[in-house]
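Left out: one protein chain. Kept in place: all the others.
The chains carry the letters A and B, assigned in the order they are written, with residues numbered from 1 in each.
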Amino acid sequence: MNRIRLFDHLVLMFGVFIMVAPVVVAFMTSTHEAADIHRNGLSLTWGDHFAETYDKVLTRKGGFTGEITGARMIWNSMILGVGFAAGKIVLSMLAAYAIVYFRFRLGTLFFWMIFTTLLLPLEVRIVPSYEVMNKLALTNTYTGLIVPLLASATGTFFFRQFFKSVPEELLEAARIDGAGPFKFFIDVLVPLSRTMIAAIFIIMFVYGWNQYLWPTLMTTDERFFTLVRGIKQILLVWVGSNIPDYNEAFALAILAMLPPVMIVLIFQRWFIKGLTESDK
Amino acid sequence: MASIGIRDVSKIYNGGVTAVSAVNIDIADGEFIVLVGPSGCGKSTLLRMVAGLETISQGEVTIGGRTVNDIDPADRDIAMVFQNYALYPHMTVYENLAYGLKNRRTPKAEIEARVAEAARMLELQPYLERKPRALSGGQRQRVAMGRAIVRKPSAFLFDEPLSNLDAKLRVSMRGEIKRLQRRVGTTSIYVTHDQLEAMTLADRLVVLSGGRIEQIGRPLDVYHRPATTFVASFIGSPAMNLVNGEVHGSKLALGPALIDLGAAVPTQGAVTVGLRAEDLRLHDDGQGGLPFRIDYVEELGAQRLVHGMVGDQPLVAALSSEIPLPETASLSIAPSRLHFFDTASGRRIDWSAEAAGPVAAAVVSEVVA
Partner (left out) sequence: MKRVQFSSPYLPYLFIAPQMAIIFVFFYWPSVQAIQSSFYLEDPFGFGSTFVGLSNYVDALGSAQYQSIARFTVVFTALVTFLSLGFGMLLAVKADAVLKGSSTYKTLLIWVYAIAPPVAGLMGMMFFDQHIGPLVKFAALFGWDMKVGLNYNDTAFAMIAVSVWKQIPYNFIFILSGLQSIPVSVREAAAIDCRSGVRRFWTMTLPLLAPTAFFLLIINMTYALFDTFGVIDVMVKDKAANNPITLVYKVYMDGFRGNDLGGSSAQSVILMIVVFVLTVFQFRFIERRVHYN
C-alpha cells in the first residue's frame, strides 16, 4: 500500500517539476544580464539585475516607433482582459435572461443563431473579419480589439444553464411579491449569480488577456499593442543582433503571464468551477 | 379577506392534454380548503391558476367577487407558500419578509411594524438578520409563511408546504398552520397529496383525480361517506378494503360468506363492497363470520394490521393487539358499516342500514367457495 502511494507521489512530483520548472527557470534567468545568459545559459539561481531589467522592460520606450513601453502594453492587456470579461458578462446575462425567462416568437430562432457561433471559432474567419473591421474603421481601436471577440455564445450558454437551474418557485414567489422583469433581474437573479459572475469573469479575463491572433490583426499602431501581441515584435527585433536580450524576453514573458496566473491561483475554486461548468 | 369562486375552470395544455377539467368550488370567506389527490391529479395546477401562475384555459376564477383571470399574480391580493419555500437565498429573513411590501411601496414604518408582528407570531425574531441557508427546515418554512402573513392578503395559497420536512416536524408545523389560519382568519387553499394532512387541516376537503373533482365535503363526511371507490381508497389509512360481492335481495355474498343486510340495497347483482379495516371485528366463536386466512401481521403498537384473504380477495383488518390471534380467524362487521359502490362507475350507492341495526353480521350459511 505504502509503496503504491510513494510511486503516486513520485509521478505527481515529476509532473509538477515539468509544469513548474520552466517558469521558475525563466524567472531566475530574467534576473541575469543578457551577456551572462549568453555565456552560461539558463540559470536556476538569482541574479542581481532583477530591478534593472524589469524597470527597463516596463519603462523604456521601444518598438519600431520608439513609443511603446512595457507598462503601456500591460495597460492595454488589462483593458482587453477586463473589457472583454465585463462585456461578455453583460451581453450574455441579458441574452440568457431573454432566452430563459421570456416567451417570445423569435426566441428559438435567436437561440439557434447564437448557438451556431459555437461552431466556428474566430480563427477560421480571420480574413473576412479583418475586412469587416476595415470597412467599419475599427482597426487600431479598443472597440475593434474587444467587441468582435464578444461574438460567441460561450457565456450565454453558461448563464442559460445557470438560470435554468434556478428554482422556478423563486420567479413565482417574486411575481407574487410584485416584482416585474427588471426588478426580478436586478433584485434576485443578479445577486444569485454572483459566484457565477465571478467564475466567468476569471475565465474570460484570462481568455481576453491571452488573445494573440486577433490583436495581431487589429493593431498595427504600437500604442494599442497588448503584452501578448507585443511578444513577437520583441522576437523580431532580436533577429540579427549579436547578443539577444534574453533577459528582457524572459522578463516580458513573466510579466505577460503574471496577472492571469495570479488570478487563477488566487481564485482557484471559482476558476475551476467556471471552467468545468462553462465549457460543457 | 374574501371568498373565492372557481367556476367551470379547465386547464388544457398546448398538446391537448387536459390537466384540470370543469372544476367548480365555492370557497367561503375565512374557509380552509384542502385540495388533495395523488400526484398528477391537477391539484397544483388548479392552485396555480388561482395564483395566476398558470393561465386559465376555460372558466373563471373570482377572488372577493372580482374576476381575476387576466390579472397579474402580484395584483390578485394573494400570498403563496411553496413546497421548497422559495426564499430568496441572498436576502436576510427580514429582507425576505419585507420584499413584497417594498415592491408595493408600503411605507417603511408600516413594513417594520408588519415584519415585527409576523416575526413575533412565528417566533422568528432571533433570526431576522440571518440568511435562509443558516436556518433549519422548520425555520425556513416559518419564514415562508411569514412572507405570506406580512402581506395581509385576501387569500393564502399553500402548495405542499410541508412535504420537505421530516415526519415529526410536519406534525407540529401542521398544528401551527392551523392555529395561524384560525387566528388571522384568512381564506386558504392548501394543496397536498397527504390524506392525513388533508383530514387534519381542512374545513372542507376537495378530492381530485384525473383533473376532476371526486368529492367535496367536510373531512369526516368524506371519510364516512366516500362518494366513489377512488375517494374510499384514497382517504383513510389503511385504505378502505374494496372487494367484489353480489347482492341478492337483502343478502350480500362476499367470498364464501353470505351476509344478511337486514334491508334492501337499491341494486342487485355484482357490486363493489367497501369495508374499513377498523370496522372489522374478530368473530368471537370462530364459527361463521367471514373466514379469513391470515398472511402476515403488522404490529403498530396500539393496534395491529392483519393482512389476509377472504376467499380469493385480499383484506386488511385493524385489530386490537390485546386479543391473541387464532390460527384461522373469522371476521364480522356491522352491516351499517358496509359501503356499496357501483362496480362499473365506482359511484357510491346510498342505502339505509338503519333497519338492520348495529348487530353483528349474521352469517346465514356458507356458500361453497
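In the analysis below, a residue touches a chain if its C-beta (ideal position, glycine included) is under 8 Å from a C-beta of that chain, and two chains touch if they have at least 3 such contacts.
From a predicted model like this one, the values you see are computed outputs, not experimental measurements.
Engineer: For the full complex, which residue in A:I99, A:L145 or A:A199 touches the chain that was left out?
Structural biologist: Result: among the candidates, A:I99 touches the missing chain.
Engineer: Among A:L58, A:L91 or A:V190, which one is in touch with the chain left out?
Structural biologist: A:L91
Engineer: Quickly run down the residues of chain A that touch the omitted chain.
Structural biologist: 4-5, 8-9, 11-12, 15-16, 18-20, 22-23, 25-26, 29, 37-38, 41-42, 90-92, 94-95, 97-104, 106-107, 110, 113-114, 117-121, 123-132, 136, 147-148, 150-152, 156, 164, 168, 171-172, 175, 180-181, 184, 206, 209-213, 216-217, 228, 231-232, 235-236, 239, 246, 249-250, 252-253, 256-257, 260-261, 263-265, 268, 271-272, 275-276, 279-280
Heads up, the rule we're going with is that only the chains that are shown with their structure count from here on.
Engineer: Using the touch definition from the top, list the residues of chain B that touch chain A in their complex.
Structural biologist: Per the touch definition, chain B meets chain A at residues 51-53, 72-74, 78-80, 82-91, 99-100, 103-104, 147.
Engineer: Can you name the residues of chain A that touch chain B in the complex?
Structural biologist: 167, 169-170, 172-179, 183, 187-188, 191-192, 194
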